[in-house]
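Below: the structure, in structure tokens.
Yeah, one chain of the complex is gone here, protein chain that is, but the others are all in their spots.
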Amino acid sequence: MKPALNIKSVNKKFDGTVALDDFSLEIPQNSITGIIGPNGAGKTTLFNVITGFLPLDSGKIIYNGKNLSRMPSYKIARAGIARTFQQLRLITRMTVLDNILLSFQNQAGEYLKNTFLFPGRVKKQERKNREKANELLAFMGIEEKAGDLVEDLSYGQQKMISLACCLASGADLLLLDEPVAGINPSMIEKILMVIKKLPEAGKTFVIIEHNIEAVMRVCDRVIFMDEGKKIAEGDPESVRHDPAVIEAYLE
Amino acid sequence: MLAQVLLNGLIAGSTYALIGISFGLIYMPTRFFHFAHGVVYAAGAYGTLAAISWLNLPLSIAVLVGVGTSTVIGLTIECTVYRALRRRSASSLVFLLTSLGLYIVLQNSISLFFGDYIQSIRIGAVEEGIDILGARITPAQILIVSMSLALTVAVTILLKRTKMGRAIRAVANDAELADISGINRDKVFFRTFAIGSALAGVAGILVAFDSDFCPTMGINALMMGVVAVIIGGVGSIHGIALGALLIGMAQQFGVWKIGSQWQNAIAFVILLIFLLFRPQGFLGKKVKKVTV
Amino acid sequence: MLKVERLETGYGKKQVLFDIDLEAAEGKITAIIGPNGSGKSTALKSIFGLISVWKGAVNYKNKDITNRSTQANVKDGIAFVPQGNRVFDEMTVLENLEIGGFHLPKKSFQTELNKIWELFPELEKRKKQNSGKLSGGEKQMLALGRALINSPRLLLMDEPSLGLSPKLVTFIMNYIRKINHEFGVTVLIVEQKVREVLEVCHHVYSIKLGKIAYSGKPEIIKDDKDKLRELFL
Partner (left out) sequence: MEYLLHILILIGIYVILAVSLNLIVGYSGLLSIAHASFYGVGAYVAALLALKLHSPFLANIICAIILSGLLGAIVGIPSLRIRDDYFAIATFAFQVITFSVMNNWVSFTGGPMGLPGIPRPAIFGWKITTHYDFLIVILVLCIIILWISHKIVTSPFGRVLKAVREDEIFAQAMGKNVASYKVLIFVIGAGMASVAGVMYAYYISFIDPTSFTIMESILIISIVIIGGAGNIWGSVLGAAVLVILPEALRFLGMPSSIAANMRQIIYGALLVIFMLFRPQGFIGEYTFRK
């Protein structure tokens, strides 16, 4: 199968310390890849260089045949890569519904010309998006929260919303930074159920997560990173039992 | 003519350095734009004026009254308003807006007490100037230049050699690590405001010795100080002095070539250039980028 | 010496620690290990008062010090070494130590300073240098020195190995052992790279997903890779 995302020998340094060391990785279409590893392994940096929030020192990132390096992050998002952030980012003083609506792409109403000259078209699309947003919230089982301010939700629900925003953006590749960290088991269950259903709908996931049980349950493949390098790669059980992996924690 | 332009540039630069250093000292650990500092500066001149004309005190004591007034006002602002904002962990924008409000209240209070008209506590007549290489400088201006030099050195020593100075630099360098080391941030701020406000008072008085003044004297001087701090680089006293000199010189060359009315515009065009292309100033550390 | 009971805390809405109980016995080295994101550092920070405790209590020398200010903790003989070789990088080595010993009278500062020079002779050679220019290992020594100069009774260390080469980790761990052994300082150390820390500590806790997953002697798990895998993976 053709890879959705192809990362070719990427390097990234922060004043002296190496965050990504000649790092290469292929992400197959419709897969769920987990990335684990100790602190400072370069996991979040990897997400940041893929999504254009940090410039690469060298290397190439190809997504669906497009070279992403040097592209501004909003264009990368438009190309179909959505992400969540470790310290959850959402517009907390807007409603859940508005956050989802914000995340849709190609909105006519985002151009003032349309708002004033073609209000009908904007209204129609807005109505459609509203329906889609409500469907999405229903699919995730949080439709009753649509009108609530995001800041009033629990942390787990907020994580759910940030996943919903990624889905609303229409992206095919979703990078989730700690989707289940810091939330209660029943919420973890819900989020994992949602993630598991999506590859068959054409979505591809890369997940950074410390909750190994969660990674084991949902990922097809696990990458173990340490000091900017790929230490192990394979199916979850084999990575877990790879001697090099436990060695990384011991050294 | 060139000699006079250079000398005027030096004098202007020195007055900016005086307020710039006092503002920069406070900005170092607090990291917000304390606009009300402009009034603290004016309070030095008006305190001295009040002591002379209302209380008939001799000049030397009047100067102390002036510096005292500045210090008290600066500290009162810190202990009442700013401390309350810090407890609320207000953003730097909130500090800036509050400070603008304070500035307006205090400047207009001065107007209410002293009137909006021009006042004077000049020392020595203008004719008493001294010739240096065909350029004229008055005794008050000599005082300004030498004091700004002395204060540059003194504040540098304060920051490098004294315990309090080190604490100020520690908070400026890494406030959380200063907390971890057991430094009391409120105490550091209190002392910084005390010294910074007293220095502003001194600056205000020195400038008033040289020229007439009115209640709005503070905002313009402060803005020149802010420009000096930004283009010099936050945290570097030498940088501030250098920045002040640069604006002073640029303005005086402007006066010479295109006319005196464009002084402000010149200073702020320089500021814009620095903000856009080198926001850390020429001696400052690189500004930390927003983290994702 | 330090006793933490039913501690719960987190950041904003995110709860990180659930019902943590732990103790650091006087004169011993206690380690907290676990994978990243488990809440080890959070535990240390909440003990020191850098982040506020939601529920539960922190007792030090039989006093309740829950949510006490960091300054009060420093004056009471607790020192904290944060993650990532953090030093005042715009100040010299000596100045860093002077900030560490800020509340000491001049005379005792000098004696304490001499002890630090003795412990880390490399630092004395570089005392006038800007600490931003030090190597990672030297920064870690300076960070330790800044904390030790107050002669603390309890030293809290947050992942000293982070960003250091394995050789330097051994080096720093030896210092920690020395500090504990010679000065009788009680140490509570958080670590992710565990081989070295298991060599030096007397008791070890493991935190996983915000809960205590193991508490006991380091010898028991040191060579048991399956147990370690269970704790980390």
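So that you can tell them apart, the chains are marked A, B and C in the order they are listed, and the count of residues begins at 1 in each.
FYI, a contact is a pair of C-beta atoms (placed from the backbone, for glycine too) under 8 Å apart; a residue touches a chain by one contact, two chains touch by 3 or more.
Computed from a prediction, not measured in an experiment: that's the story for all the values here.
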Full-assembly contacts of the left-out chain, visible side only, are chains A, B
Among A:C165, A:V180 or A:V194, which one is in touch with the chain left out? A:C165
With respect to the chain omitted from the figure, which of A:T17, A:N30, A:T92 or A:N134 is a touching residue? A:T92
Among A:N6, A:S31, A:T45 or A:S103, which residue is in contact with the omitted chain in the full complex? A:S103
Listed residues B:F190, B:F253, B:F268 or B:F282, member touching the removed chain: B:F268
Sites on chain A contacted by the missing partner chain, in the whole complex: 51, 53, 72-75, 77-78, 82-83, 85, 89-94, 98, 101-103, 105, 107-112, 115-116, 122, 126, 165, 169
Spell out, residue by residue, where the missing chain touches chain B. 32-33, 81, 84-85, 90-98, 100-105, 107-109, 111-112, 116, 219, 223, 226, 230, 259, 261-262, 264-265, 268-269, 271-272, 275-276, 279, 290, 292
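Definition applied: only the chains that are shown with their structure count from here on.
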By Cα-centroid distance to the whole-protein Cα centroid, the innermost chain is C
Report the chain whose CA-based centre is farthest from the CA-based centre of chain C. B
Please tell me the distance, in whole Å, between the geometric centres of chain B and chain C computed from their C-alpha atoms. 42
Inside the complex, what are the residues of chain B that reach chain C? 163, 166-167, 169-170, 172-174, 176-184, 235, 285
With touch defined as at the start, can you tell me which chain C residues reach chain A in the complex? 10-16, 35-38, 159, 162-163, 166, 192-195, 209-210, 225, 228-229, 232-233
Chain A residues touching chain C - in the complex, by the definition given at the top: 17, 36, 38-40, 87-88, 154-155, 158, 178, 181-183, 210-212, 240-241, 243, 245-246, 249-251
